[in-house]
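Before any comments, here is the structure.
Missing here is one protein chain; the remaining ones are kept as they sit in the complex.
Here is chain A:
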Amino acid sequence: MTSTSTAFEKARAEDRAALIGYLPAGYPTVDGSIRAMQVMVEAGCDAIEIGLPYSDPVMDGPTIQAAAQAALDGGVRTADVLRVVEAVAGTGVPTLVMTYWNPIERYGVERWATDLAAAGGAGMITPDITPDHGAEWIAAADAHDLDKVFLVAPSSTDDRIAMTARESRGFVYAAAVMGVTGAREATSDLAGPLVRRVRATGDVPVAVGIGVSTGDQAAEVAGFADGVIVGSAFVRALLDHPGDEAGGLDALRALTTDLAEGVRRART
């Protein structure tokens, strides 16, 4: 497996931010989602977040909800997510799973960590687990050398930011806005100060997510963060091409290219 830190090291060596792309597994199909993520890697994503579709995604806006629900309606299972991990990790880029907690608890935390590591996964992003309620996951991740990516938010206290940064491995996910996932017209003015507050606590890379959908926005965020996370915009590219895989992949490729240029433009 490849820790996400390698993506940040590579980006840092090129004096740019890393681009992290999200799609849910199983949309439009399991194999279709693999092909989509492979296109994102080819076009410039430095790491991939694979969403595990869940029935009650409280941190997700309508775009990701729609794709995840479609994936569930299509019958995607937890085991399918591991198959997607294996295929995407095979491209060589760090591959994380982003998931709500209950499917992992149900699968068995230790068994999940074992199987995720065996599939080549780099680790997991946990939107509804904070380190202070995540002892079981932290133990399993440490035992299997997996990245533990926890979130910080503009509302987080300094103490909680320090605790979260200390417990994270791979990177810290900074939620740029107070709100759920989804594209926003303008980038958030809360993200910069939040990144600085995380940086003040140590060396772990900080990636900013929620609301970034264009190359220009990516460039802006790349000016102050180690990584730029894009989710809903990629999902939208697929949702806008129902039944047209080639069209969806073209749109994904174009968007990835735009974003990859964005993260390279910031510091030149």
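In the analysis below, a contact is a pair of C-beta atoms (placed from the backbone, for glycine too) under 8 Å apart; a residue touches a chain by one contact, two chains touch by 3 or more; residues count from 1.
Here, contacts and distances are computed from a predicted model.
Engineer: Out of "4Fe-4S dicluster domain-containing protein", "Branched-chain amino acid transport system permease protein", "Rieske 2Fe-2S domain-containing protein" or "Tryptophan synthase beta chain", which one is the UniProt protein name for the chain not included here?
Structural biologist: Answer from the UniProt record of the missing subunit chain: "Tryptophan synthase beta chain".
Engineer: Which listed residue, A:G44, A:P57, A:G121 or A:P205, touches the chain dropped from view?
Structural biologist: Of these options, the touching residue for the absent chain is A:P57.
Engineer: May I ask which residue of A:E14, A:E105 or A:D240 touches the chain that does not appear here?
Structural biologist: Answer from the full complex: A:E105 touches the omitted chain.
Engineer: From the list A:R12, A:R111 or A:H133, pick the residue that touches the absent chain.
Structural biologist: A:H133
Engineer: Could you tell me which of A:S3, A:T95, A:S156 or A:T256 touches the chain that is not displayed?
Structural biologist: Checking the options A:S3, A:T95, A:S156 or A:T256, the one contacting the hidden chain is A:S156.
Engineer: Can you list, in ascending order, the chain A residues touching the missing chain?
Structural biologist: 54-59, 61-62, 65, 69, 72, 77-78, 101-107, 127-130, 132-133, 150-157, 160, 164, 175, 177-180
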